[in-house]
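All protein chains but one are shown in place.
Note that the chains are named A and B in the order they appear, and that numbering of residues resets to 1 at the start of each chain.
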Amino acid sequence: MSQKSKPIIIAFCCNWCSYAAADLAGISRLQYPGSIRIIRVMCSGMVHPELVLQTLNKGADGVLVVGCHLGECHYLKGSEMALARAEIISDTLEDLGIAVERFQLVWVSSSEPERLVAAFRAMSERLGIGRAADNGVTEAGQ
Amino acid sequence: MSGAARPRLCCEWLHACSGCEMALLNSGELFLGLLEQVDIVHFPLLMDHKYQCPGGSETKREKFELPRAEIGLVSGGVASKDQVEVLRTMRERCQILVACGTCAGHGGIPALRNQWTAKQTWRTVFPEDERPCSGEFEPKDWLDRVCGLDELVAVDVFLPGCPPRPETIVEVVAALAAGQQPQLAEKSVCEHCPTVRTGTGLTSVRRFLGNADFDPQEPDAPMRCLLEQGFLCMGPVTAGGCGGREMPLCIDARVPCHGCYGPVRRQGNPLLDLLNILVSRGIDHRAIVDKCSLLKFSGAHGQLRPNG
Partner (left out) sequence: MPQMISIHPVTRIEGQARIDIQLDEAGQVADTRLLIDALRGFEQFVIGRPAEEIPRIVSRICGICPWMHHLAAAKAIDGCFGVVPPPTGHLLRELCHLLAHIHDKILHFFFLAAPDFIFGPNSDYSVRNIMGLVQREPELAAEVVRMRQLSLAMLARIAGKATHPVAAVVGGFAKPLAERELPHMLADGRILLDFACRALDHAKQKIFIRFADEEAALGAITTGFLGTIDGLGNLRLFEGRLRLMRPDGSVSDFAAADYDGYLAERAEPWSTAKMVYARTWDEGFSLDIEAPRGVYQVNTLARINVCDRIATPLAQAELEAFRARFGRPAHGMLLAHWARLIELVYVCERVLELLADKRITEPMVCSPAEPRAGRGVGQVEAPRGTLIHDFTTDDNGCIVRAKLIVGTTHNIAPMNMSVRQAATTLIAKGQVDASLLNRIEMAVRAYDP
């Protein structure tokens, strides 16, 4: 983990809006950083806070949850669930000793590939600067 | 039954309070029965087996000598280098290693220390006027955080609880002695809880500053679910089994569960899980004072870290 030169960012993209936007970004030949790894989920509201934490703890530098705009969810209430969960995550990361900027929730509709790519770039740049300490056991005082 | 044929049991405690050992003794007559099934070869609370023989010969020897055993029971997390060595020796000497208690599995209450560095803790515990004459913090003996056993060695059986239910400890050791896989509860505290749930009512959470609502004339009559009463009961996110087939123990005392068996799934994070439950019911989680307290039994594995 310590050998890694480039950050890794996991983006959980919902099937209906943001993953479609990622598809469109590809078709449109938009460039985004190689650090992004997209994982398709059916709905942003199904990304459990623990999944985000586990992703960060297992070595991801950042996690993006990307879903449909509020009110446009394919399952009606999924985006609201994602928003509620994002609040807990943001509020809790600090308590858990993890920098808050390593997590972000973004709304992207299927017709907004530029917005998606901009979010990818923004996070990549934000995290490119530094990295939180890893989880290894070190001796006290070191 | 001949003594030599019995499986040997080796017990050690690390960053622990001796509550797990007490729980084993509290099983009373079951403990006496267990003595017929296993041979205890090392158990600092009860018998005088030492790490080294007295007199100290000049031959090179390990720092901690422990006898070989079929079953090893270790309670407590790991917080010092000596404890790491004891644990590694236990792993080497015991065929089956049992992490006994929530501290061994998840760090337990002592892992709350992980929110501070060892140095910060040392400075608080030894304020300047009481400090050892030599003065400053020497980190040589301590790890910077309290770890669960499985962060350092392979663990075969996790037996959670603070302390584990006495009968369960005996059952697990007896099963292992008989060559069987022990059966442990896999569901949450709520699965065993007899309180009445209606699915309504929970609108906010409040601190436990007055007793729960139940009939004081009939203290054992059915009571409304404590979470629905607005208390931060950790039952939904805590491994069950504390009361056996009976009521969970804290609920029996009419006090909300505070999570002493650790998360339901080994990798779980009770803090996020409980907040997730609250938001899904539309409860403002900001009413909770000191959210980290929800990790008070599972602060190892990097779940709690120094803040800033």
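In this section, a residue touches a chain if its C-beta (ideal position, glycine included) is under 8 Å from a C-beta of that chain, and two chains touch if they have at least 3 such contacts.
Everything quoted here is computed from the prediction, not taken from an experiment.
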Exercise for review: Quick one: jot down which shown chains the absent chain touches.
Suggested key: B
Revision key, fill the gap. Across B:95, B:120, B:183 or B:267, the one contacting the chain not displayed is B:120
Practice item. In the full complex, which bits of subunit B touch the chain not displayed? Write them out. Key: 13, 15-23, 25-26, 28-29, 31-32, 35, 40, 44-56, 79-80, 82, 108-110, 112-113, 115-116, 118, 120-122, 124-126, 130-134, 141-142, 162-163, 207-212, 214, 216-220, 242, 249-255, 258, 260, 289-290, 293, 296
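Keep in mind that, in the parts below, only the chains that are shown with their structure count from here on.
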Revision key, fill the gap. In whole angstrom, the CA-centroid distance of subunit A from subunit B equals 34
Exercise for review: Could you pull out which subunit B residues touch subunit A in their complex?
Suggested key: 115, 117-119, 137, 139, 142-145, 147, 151-152, 267-269, 271-273, 275-276, 279-280, 285-286, 291-292, 295, 302-307
Study note, to complete from the structure: Residue positions on subunit A within touch of subunit B in the complex are 48-50, 53-54, 57, 81, 84-85, 87-89, 91-92, 94-98, 135, 137-142
